[in-house]
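All protein chains but one are shown at their positions in the complex.
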Amino acid sequence: MSAARERDRERDRAAGAGEDMALSCRDIEVAYGAFKAVSGVSCDFRQGRLYGLIGPNGAGKTTLMNALCGRARLSRGRVFLGGRDITGLAPHARTHAGLGRSFQITQIFPGMTVFENLRLAAQAHRYRLQPFWRAAGGFAAIAREAERVLAEIGLETFGGVNAGNLSHGDQRALEVGLTLLSEPKVLLLDEPLAGVGHGDADKAVALIRRVAKDRTVLLIEHNMDVVMAISDEIVVMLGGEILATGTPEAVRSDPRVRSAYLGEAE
Amino acid sequence: MSTIVIGLSMGLLLFLLAAGLTLIFGMLRVINFAHGSLYMLGAYISYQVVQLTGSFWIGLAIAPVVAAAIGALMERLALRPVYDRDHVYQLLLTFGFILVIEEGVRIFWGLDYKQVSPPALLSQPVELFGSSVPSYRLFIIGFGALVSASLFVMLDRTRYGMVIRAASGDPDMVRTLGISVSRIRTAVFAIGAGLAALGGVVAAPLLPIELGMGFSVIIDCFIVVIVGGLGNIRGAVLAALLIGMTRAIGYTYAPSWVDFLTFLLLIATLILRPEGLFSRKGRTA
Partner (left out) sequence: MTARRSIQAVLAMVVAAIALAPLVLPGDSGLHLVNLILIWSIFAVGFDLVFGIAGMLSFGHAAMFGTGAYALTLLTTRMGWDFLPALGAAGILGGLLALVFSFFAMRAAGLFFALLTLALAQLIYILAGSKLRDLTGGVDGLGGVPRPDLFGVDFYDDGNFYFFLLGMFVLALAVAGVLRLSPFGQALRAVKANDVRAEQIGFNVQRLRQAVFAVSGIYAGISGALLASLIFYVSPQMLHWTTSGDVVIMVLLGGMGTLFGPILGVALFEVLREGLSTVTPYWYGILGLVFILCTIFMPHGLAGLAQQLRQRFGAGGRR
């Protein structure tokens, strides 16, 4: 059993799931009954680059993200983070390993203040075993972390506000802040601009650019102008498979993409 | 032979109960804790009707109707105001109804055991494949199969069943089609309550009618529902039969362990297939 697994690892290394890649997956498949939402996807995300993940609705983009961060069960294939096989890890363990994730539907802690939201993320990152012997307010280090990110996402003045009462754009920013506190090397952002008003969109794009500076980012986004403008590379999905990858220019002029995706959109 | 008959009859009886529970859960996302109490109420009403009229069959007709009316009231007065809250509150409410129904039964019928004898027509054992089996057990099998079959036909084939299935999948969509979802909810809760009472009437001649009977049966129902796969009505059929057979075999070979066998099944299910023994993967409800 373990010998077989060892052999698998060898083969994966040979197949190029290399240490220089921030995040890779090899031949992964997510099946719901007979329906394969992601089917045989292999791809590599290099250190420090921003990848735009595009494709029509139902192409499997979110499912691919779920597979990478451990929320969807793989029926086949392996996932590597910085060369380390994380296939068997639970989502929280992948977070600790350096993989952050934001969601299409905003996932924050409503009913708590913005600061409390961030402090929770800070303590989740810092402690494997949550301290229980004195009040959370007494832990200065996690409070400092929370304050730092509060400033980074531009919500300094909203620390005491109930997170549920923030504007939608600010909630999206808070969500990015929550993922930043786990000091991710790789960030998966699922439509961070969805539903964000025009005024806030520029702010949000600036925030994405800022967090992408020293990280690998995989971004799902439907606004083509934004994706093409900020991505280093584009990954196009269709029917649970990867249709094409390349620079924005290359993808834009790829006839397969044009017919399958852009053609459909126009 | 008689073990098989007993097992099948227990299984079908359990299914009648589990079906009501599953139906309500599928449509309303409410786990009805008071389901066992309604079953008990069915048995007591059956007793009362037999006392008054001497006929088992009248009880079989009346008890489900009474229980359905009570169920409709429960849904209308208590559950409806709390649908948009956390599901926990609905569970808590049905728990409150256990206390109220049990107390009502105690006030009406007191603490003594009651008994109902099987109808005269079914009181004699019959010969089946060379062994003697109680004819009432055979009646339960036939009746249970008939009710289950009509339930499936109703759900799968009729317009009414189609609306129920649609409403449990996407209530907003059904609402926009101009169908009253709240009326469907009341109806489904009433049907579930009626099925519970029907089970109580059918079970009444088999066991002493007493206050604790609702609770022991609700535990069995929960086990059926979990072993069968949550909200999966076809899984519930198989799980109910499996548990009925397990109990019947247990009574024959290890009577003092019968109660534990079902728990063993439950625990084995949780370890091996927490999504339910008979659920197909990736398919919900």
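Per-chain numbering from 1; labels A and B assigned in written order.
One rule holds for everything that comes next: a contact is a pair of C-beta atoms (placed from the backbone, for glycine too) under 8 Å apart; a residue touches a chain by one contact, two chains touch by 3 or more.
If you're wondering where the values come from, they're calculated on a predicted model, not measured in any experiment.
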item	value
Given A:59, A:178 or A:238, the one touching the chain that is not displayed	A:178
Chain not shown: contacting residue from A:125, A:148 or A:222	A:125
Chain not shown, touching residues in subunit B	31, 78, 81-82, 85, 87-89, 91-93, 95-100, 102-104, 106-107, 215, 219, 222-223, 225-226, 230, 256, 259-260, 263, 266-267, 270-271, 274
Contact footprint on subunit A, counting only the chain that is left out	69, 71, 90-93, 95-96, 101, 103, 107-112, 116, 119-121, 123-125, 127-128, 130-137, 139, 142, 178-179, 181-182
